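Only one protein chain is missing from this complex, and each of the others stays in its spot.
Now for subunit A:
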Amino acid sequence: FVAYRGQTELLGPLRKIELYEMGWNLKDGLRECLVAAAPYGGPIALLKGHYRRSPSARPQLEIYSSSGLPLASFPWKSGVVKQLGWTVSDDLLCVQEDGTVLVYDLWGGFKRHFSMGNEVSQSQVLETKIFHSPYGTGVAILTGALRFTLATNIDDIKLRRLPEVPGLQEAPSCWAVLTQDRQSKVLVANGSQLFILDNTACTPVTPPGLSPQASSIVHMCVSFSYKYLALLTDSGHVWMGTSNLKEKLSEVDTKIKTPPKQMAWCRRPKSQQPSAVVMWDGLLIVVGECKETIQYHLDDDSVLVPELDGVRIISGTHHELLQEVPGACEEIFKIASMAPGALLLEAHKEYEKESQKADEYLREIKEQSLLSEAVRQCVEAAGHEHEPETQKTLLRAASFGKCFLSNFPPEQFVSMCRDLRVLNAVRDYTVGIPLTHTQFKQMTVQVLIDRLVYRKLYPLAIEVCRYLKTPEYQGVSRVLKHWACYKVQQKEESDEVIAKAVSVKLADAAGISYSEIATKAYESGRTELAIKLLEFEPRSGEQVPLLLKMKKSPLALSKAIESGDTDLVYTVVMYLKNELNRGDFFMMLRNQPVALSLYKQFCKHQEQDTLKDLFNQDDDHEELGNFYVKASYKDQRLEARVALLQSAVDEYYKAKNDFSAKTTEDEMRLLRFQRKLEEEKDEQLVGFSLQDTMTTLLSVGLHKHAEQLYKDFRVPDKRFWWLKLKALAEKEDWEELEKFGKTKKSPIGYLPFVEVCIKHHNKYEAKKYVSKVTPEQKVKAHLAVGDMEGAAEAAIERRNESEISTVLSRCSATTDHLLMERLNRAKATAVKK
């Protein structure tokens, strides 16, 4: 092995990296403290003086960053805390003896509390574990009644009481929560017996090949991924295998029989080697595949924090990371390594020394065509190094190697440089998030930004977003929104100052939801500020619910209208209708024409009477007239109909719509006439149009009455003639028709007479009118009655080419031979002309 410099220490296949010298100043170290540290380099919570149960000295709850910088500190005033733990979103959970769980944010601010159920509070909490799964953060509790209660996601609490464990007389020797088959289960050891508890059953299980010397399982731990399980027996053996208990990976004798303080998996994802860490007072033992164990002395009380790719060890003074040496680093830094990466690093070193050896090394790599592999190794190894100098050396070597490669894709190198820059920034002592590259990739940039935001490190979060080119609405805008939400809660600043600050900072950011910020302001009791902020919200629709909540209904209404979302307008209108008295409601609508017309539409279908009131209020006589006209059709009784129409007439006159008024008067007149005639002559008439009424009258021979209507309603002559002509032909009253035809000169000419007769198959009658037809229509008339000769005559006489052609087209070649000749001749001359 080449020597690691400075703070990295190698322990066989493992390495231990010193992350921080802790910034806190703890008099007694971690002794007598309840400690919880969040994974992914999260914050650390300490409950000091927790074991001294004296009423005079309250325990102190302190929250620190991973580097030991204080974030919060306050005396604990609630009940006895059994366990501390962190949620996936960096909230602190404090599980009390009575089963109440208190939730604090990372600044020690109380957020909420929830209960783990009556059963728990009655029989008290014996032990508890906080666990993470794809469904969120969960809490598992072992009660004094030796039963387990479990909630898989504290944000959506569904309490589950697990089945009883047979033969359990006292607290089990150890237990753990695992997530299998999309379910959270509890693995519990009672002496040498092992059970799996799920929702429905308690199943005894046996780990394959567990050493027979053991009479009891004293400790167990599940890996970060829930895939692996380690068991420690009273005989000092550590059994390691898969958590489904199907496969044993290894078993190692620690030769220590006292129960340990803590045990944790220390394994990289995809690593072939199982390794677990067991901690006793002052001693840490790493067990792996081989019989040999690695021992490591601890000077101080420590806590193990399992991570995705290792274990962090936090003591009163130091913070270290113990992990398997990553493959790429091992390849490169192993003593006398001939791996391509190691050679490239050497080559670069020689190059910097301006030595020709550089070329020799390079050639060696290139001869095996391993240069790209070498570059890749150096880049990857750089990612796993915590020391910026080492990172730089490796990246420089990679960059040097890249020069000799054509078409080497640059993405990996570029993104690694970026990632490392971000990682180095967040690992900084002042920020205190000691993420490894593997963890960073797993947690994603989004979540890292969230974490920075929770820590109120807004400028850094924005820098990270900009640097990593995160899309604005996921990155910068989101950070700014959080910042604004925090800002609006600062009581010491005035509304104006805050509103201005927010608008200035957020001005250019895309996709900001001001309504969310305003809601925050409103929740902190700053209604005026909320209204000011809502002004900035570009989507008016978003403003409405909050405005309603703040009882700013007029503003809500105008914003709803602005949004164009009819449904939203209706929602506000209906809300107002219930809130205000009728007069005020109408007044408000009056000032909002869009809302008013929407409400009218609603009333048209739902509340006819209201509609009338609205028209009345507006003195909208035209609409009132229409309203009465409509209403008149809904009534069956004639008197009522006429009365309603009279109201319509009055309104129409008020609206100065003489045409509508007169028309409606006509309608009333017609109705009365129809009714009168119905009574006298027993003819169904009401509801017919004037035209249909006249037709009916003529068809039943009531000519006088029809004439009367014709005169009274000033029906144009033309239409009346058409009507009478058709009605008489329909009745086949040819005599009457002839008389009618002679009353005066027909205003519609006589072609219609011819055509109507033909339509009723009376050629004889039709012929009577042919002579009266105007010259222009003669041809048509003759053709209609089938008189080819006459048609030909007329056409030739008029020397009209198209008419001649029409007649020609109707001639038949066999019978009208002569006629056709004549027509053709006439056509020829007509064309010449």
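Annotations for the structure displayed:
Definition applied: contacts are C-beta pairs under 8 Å (C-beta built on N, C-alpha and C of every residue); 3 or more make two chains touch, one makes a residue touch a chain; residues count from 1.
Methods note: contacts and distances are computed from a predicted model.
Note on the omitted subunit: UniProt lists it as "VPS33A core subunit of CORVET and HOPS complexes", one of the names in "AP complex subunit sigma", "VPS33A core subunit of CORVET and HOPS complexes", "Proteasome subunit beta" or "Endoplasmic reticulum membrane protein complex subunit 7".
Screening A:T258, A:T444, A:S597 or A:T815 for touch with the missing chain picks out A:S597. When the full complex is taken into account, the listed residue touching the unshown chain is A:K718, out of A:R31, A:K441 or A:K718. Of the candidate positions A:S315, A:T663 or A:S699, contact with the unshown chain belongs to A:T663. One of A:V80, A:A507 or A:M574 touches the chain omitted from the figure, and that residue is A:M574. Summarising the interface, subunit A meets the missing chain with residues 471, 473, 477, 510-512, 538-540, 562-568, 570-571, 574, 593-594, 597-598, 600-602, 604-606, 626, 629-630, 632-634, 659-660, 663-664, 666-667, 670, 688-692, 713, 715-716, 718-719, 722-723, 748.
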